[in-house]
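Pasting a structure here, questions to come.
Subset of chains shown; positions unchanged.
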Amino acid sequence: MTNPYPRFGAGLWHFATYVDRYASDGYGPARTTLDAIELAGQVGDLSVVDLNYPFTPGVGLSEVKDALAAQNLAAIGITPEIYLRRFSRGAFTNPDPAARKAALDLMHEAAGVVRELGADYVKIWPGQDGWDYPFQVDHHALWKNSTDGVGALAQENPDLRFVIEYKPREPRVKMSFDSVSRTLLGIEKIGLPNVGILLDFGHSLYGGESPADAAQLAIDYGRLFGMDVNDNFRGWDDDLVAGTVHPIELFEFFYTLRKNDWEGVWQLDQFPFREDSVAAARAAIEFLKAVDRGLERLDFEAMQKAQDQHDALTALRLAQQALFSSL
Amino acid sequence: MTNPYPRFGAGLWHFATYVDRYASDGYGPARTTLDAIELAGQVGDLSVVDLNYPFTPGVGLSEVKDALAAQNLAAIGITPEIYLRRFSRGAFTNPDPAARKAALDLMHEAAGVVRELGADYVKIWPGQDGWDYPFQVDHHALWKNSTDGVGALAQENPDLRFVIEYKPREPRVKMSFDSVSRTLLGIEKIGLPNVGILLDFGHSLYGGESPADAAQLAIDYGRLFGMDVNDNFRGWDDDLVAGTVHPIELFEFFYTLRKNDWEGVWQLDQFPFREDSVAAARAAIEFLKAVDRGLERLDFEAMQKAQDQHDALTALRLAQQALFSSL
């Protein structure tokens, strides 16, 4: 019997603890890569994880492989940490050529780990590429460095997929890859088949996009290589538990994926600063299962007909009834 | 002797009065197209205006020509009002094909007026094209209608330029052409040489863009066909007097234009709801003249050097000194 639900995944950082500029001693005791894998296994519904790289000090690749196997987990992607101190003034766009090279080296290394683990992609999350002040950068040069860097990386690793996770800001006051459209513009300029988007629902939401519209656009360009979900209050990347604040827009997001027969993993990108991370993952997956059941119940034909007339009241009634009765 | 300053222009609506959903009796007595032209003439520094079309009832094209001539003004563009009641559910994307056709007819008519007046462009401002609610529209279809519509129009009028003025929202809760990147994606898809962007500084600012970065991107694609300025508080299209709230970012915007040898008209798009419209235009132009003088004073080489190092403090000191000493 096949699993009735989509495959679920999570960024492994979901099971880490965090620091910020205030709780500089961390929201809990530090955890190793292996600790986090064990917690991911406890969730019970996860099939895959996306792992930060480098692993925590002292943890080797073979240990990671064993730990994943022990939890019945596979790696879906590797996220090289091109946002640590070394790269705080940029990875692809650092004014220091040595830092740029170090970032590329780290990403090539991550590519090797992707091959070793049989994962799907190298995640590119250029959180330090951007600017903080007016007049700080030459915008032409900054963007060129951004796309040239990704392009070079993708060209030298044609056997792998590279997914860009765009975000409006944080940690930079403004990030270069800030929106679905900007990222697609860049990808089209690069012109390689192995560069795509990992669409984070929350980044899209707080960037003022409709995540459903963003997903549709990325799909129309054949570039929606991955996605993950969470929630926020539209002003910041709060990385709250999915479905807790904006259930309707989350449902519209998955409706759009289903309608387009998009069949990737439903991943979580949550930061449970003050919550139990296993419980936070389970709460989200419980909601996502309801979303999946809701899509089964939804009358797609009636929805299409309502949308063809831009009939919001009918469309929303259909959506509310399908989703809420599935919880 | 040549004029030491750039050419200045304004949307003719700057000299109208306004209604909104509260002051439904208007912020002042209604003005005709001819009244507005006369007020535009009183500013003293304007060379061109962008005119709404249709003109107010009873005003004919020849009268408009005469009125412009009397004020020593030329038409730079025509803005067909594809956002009135007839088009409140969309112009290019209206679910009613008859409304879509009416919108295209009006734009073709506006194209004729552009030819008659020897203006530069037909302005496309699709403020009613978008959506209000989650689930309201099929995003694929909506975007396709948006780009197909603009494409058809541009193809049938290859002798004219069409400029799209993007904006995040208002009057729709969300507009289709919402950002510089989305608009460029659409324009690239259309693939015609006569479609470009009219970049409104305030739309960019409150959309979370850096207007300077947006201008650079549009220039890099060869699509910056026009621009206008104003100011706001980054949360709405307040259309305040240029330079009153964000002088530094306005200066960076013009710095970017100058650096790229962009030589179009410096237009105003202000809505002085409660101010004297001639005084509001003069206040803005006074500031823009200071911007122009500031650009003369600015050490472009030193600025480039600072930006190459992402040295915000040096770059900002250069910018502040050049601009503020020019007021």
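Labels for the chains are A and B, by order of writing; each one numbers its residues from 1.
Definition applied: contacts are C-beta pairs under 8 Å (C-beta built on N, C-alpha and C of every residue); 3 or more make two chains touch, one makes a residue touch a chain.
Bear in mind that the values here come from a model prediction, so they are computed numbers and not experimental data.
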(request) Could you tell me how many identical protein chains the full complex contains, when just 2 are shown? (result) 4
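Rule of thumb we're sticking to: only the chains that are shown with their structure count from here on.
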(message) Using Cα averages as centroids, what's the distance between subunit A and subunit B in whole Å?
(response) 35
(request) Name, in rising order, each residue of subunit B that touches subunit A in their complex. (result) 89-90, 95, 131-141, 143, 168, 174, 178-179, 181-182, 184-185, 188, 207-208, 210, 212-213, 216-217, 220, 248-249, 252, 255-256, 303-304, 306-312, 315-316, 318-319
